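The complex appears here without one of its protein chains, the remainder shown in place.
First chain written, first letter: the chains are A and B, and each begins at residue 1.
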Amino acid sequence: MRTQYLFDRQTVLVLSILAAAAILVPAMNGLVPPGSALHLSDHLVPLLGKYVCLALLALSVDLIWGFCGILSLGHGAFFALGGYAMGMYLMRQIGPRGAYADPILPDFMVFLNWKELPWFWHGFDWFPFAALMVLLVPGALALVFGWFAFRSRVTGVYFSIITQAMTFALMLAFFRNDMGLGGNNGLTDFKEVLGFPVQAGSTRVVLFVLSVLVLAGGYLLCRWVVGSTFGKVLVAVRDAESRTRFLGYRVEHYKLAVFTLSAMLAGVAGALYVPQVGIINPSEFAPANSIEVVIWVAVGGRGTLAGAILGALLVNAGKTWFTAALPEFWLFALGGLFVFVTLFMPRGILGAAGDLWERSSRRLRTRRSPQPFTQAAE
Amino acid sequence: MTAPVTPTLLYLENVTVSFDGFRALNALSLVIDHAEMRAIIGPNGAGKTTMMDVITGKTQPNEGTALFEGTHDLTALDETAIAELGIGRKFQTPTVFEMHTVEDNLLLALKNKRGPLATLFSRQANQERERIDALLERVRLTAQRHRRAGELSHGQKQWLEIGMLLAQEPKLLLIDEPAAGMTDQETADTADLLRDIAKSKAVIVVEHDMTFVRDLGVKVTCLHEGSVLAEGSLDAVSANERVVEVYLGR
């Protein structure tokens, strides 16, 4: 089928670019001698790795917003929860190398005069358990939250507002020392991940490559989901929710399934992010962060998956450049981007490019593939 | 579930719906038999759409009984469950999945397993393809198969929606103003199609267009202020003094 062919085309492109990144970045960092114009300095590797994790987060937002019309303004919460799960593992790996040299308790607990490890910290010294929690904690929150919300048909902006309240409440909670997760300072001063020193250049290259592979995997997973009949039902829900209901689909089950899947993807993104930036703290829950993710997706082109990746990379690269060169103007630029994209580029870069493509190919064909996108969403 | 109370397909008794004191349905009673086609007429605000909402589970009545096949209490079920029982609904304004192709619209409507896992791992079988081919033929959209539904004309969308209803293989079809916005020829064709459908399924048609209702040639129920004003053949109903009064405002 023609639709299948198109999917392959985009997928192949995305995968080739990701593969190139996974090969070129280690090569330019490790093989090209420093001083060469093509050399990638050590500090850029974790920065690029960070972008890749944020792209995965954007992908997870696009999956629900672009294809099911669910605008979550709290996806940063799932990202942060995945990050905390990984952070807890990394904290336990510090062992007696902390400032207080306690073999079990992380520094902040010693500082707070705690005598034993809180119950929910047990098991995190074992990587497979921590990895499982990276998926399960965000997934469980999404499942419970979504079950309540979708069952009572909270939709549109109402859903957006309560997701925002959710991440805000979590932020307040994580700021508390009593929460047992480092309070204000969060979790940091990591030493090792799976026995490799976190700060070492080689570890960072490996983490980068791993992030790229996971992003590629996430992309393929999303592609497969939206290409299936399940994905068609999602688009149906996005465009005509009650019609879908009257056709006999349990809309809330679909929303719940995709929301939970998306939260898990966001959690994985957070887990990969933490060892590369070296810290996770409650500010990751800030509502502003979650809204920013949405604009990455909008810039790249919502409902295209590849656009989410593109948007996340572009906006974050822009952010890095601005905050170094013109820090005063970054918020103007970001704010302007929000306005510009919603007003003039509602379908984002890929959407606009797709329009051009379609216009030129229209002369040749009358048949068209489904464009998983609408301008009106609720 | 209680034992079958009635042998009829759809049984509404004393159904009342009020919004903030306004009674959209007032002790409405209606009975539809298996494979019966019924036309519902009535001025604006007579409660036609609200009645459909009650039957399809969109609105919960304040009181009254709504039974399907004598055993299923429609007031206790939601839209999805009622759709699964075999009640299909076409909206007043045609509602199709505009971003999907005509083929995908029908595919989504086909009577299949509706669960997320089932759809995630489903593969299109030849059998489904044949069913879709037949449906496309029936609603005359074979040539439009790969077009996006959003690009269809108004009349084509109406037909596509009816096609989707058929794909669901329901026992009862609720059809809200199928002739609205159609040309005369299309209207006549639609009447033919509905008559054809009614050979095997029960159909409730809500319509303003009296020519169309006459074309259908079925029993007519006239609603007014949320209850049944008159019932019978179109001629008998239009001769009814109270109906004339309601329509002409005397």
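Methods note: a contact is a pair of C-beta atoms (placed from the backbone, for glycine too) under 8 Å apart; a residue touches a chain by one contact, two chains touch by 3 or more.
Everything below uses one rule, namely that contacts and distances are computed from a predicted model.
UniProt records the chain missing from this view under the protein name "Urea ABC transporter permease subunit UrtB", selected from "Rod shape-determining protein MreD", "Urea ABC transporter permease subunit UrtB", "Inner-membrane translocator" or "Acyl-coenzyme A thioesterase PaaI-like protein".
Residue in contact with the omitted chain (choice from A:A101, A:L132, A:A173 or A:A200): A:A173.
The omitted chain makes contact with just one of the residues A:L47, A:V154, A:L221 or A:L314: A:V154.
Only one of the listed residues, A:V14, A:L234, A:I295 or A:I349, touches the absent chain: A:I295. Listed here are the chain A residues that touch the chain not shown: 71, 73, 145, 148-149, 151-158, 160-162, 164-166, 168-169, 172-173, 175-176, 287-288, 291, 294-295, 298, 328-329, 331-332, 334-339, 341-343, 346, 375-378.
Here, only the chains that are shown with their structure count from here on.
Distance between chain A and chain B, defined via averaged C-alpha coordinates, is recorded as 44 Å. The touching residues of chain B, when paired with chain A in their complex, are 56, 58, 78-80, 83-84, 88-89, 91, 95-101, 104, 107-109, 114-116, 119-122, 146-148, 164, 168.
Those residues of chain A whose C-beta lies close enough to touch chain B in the complex are 2, 225, 228-230, 232-233, 235-236, 239-240, 242-251, 253-254, 257, 366-368, 370-374.
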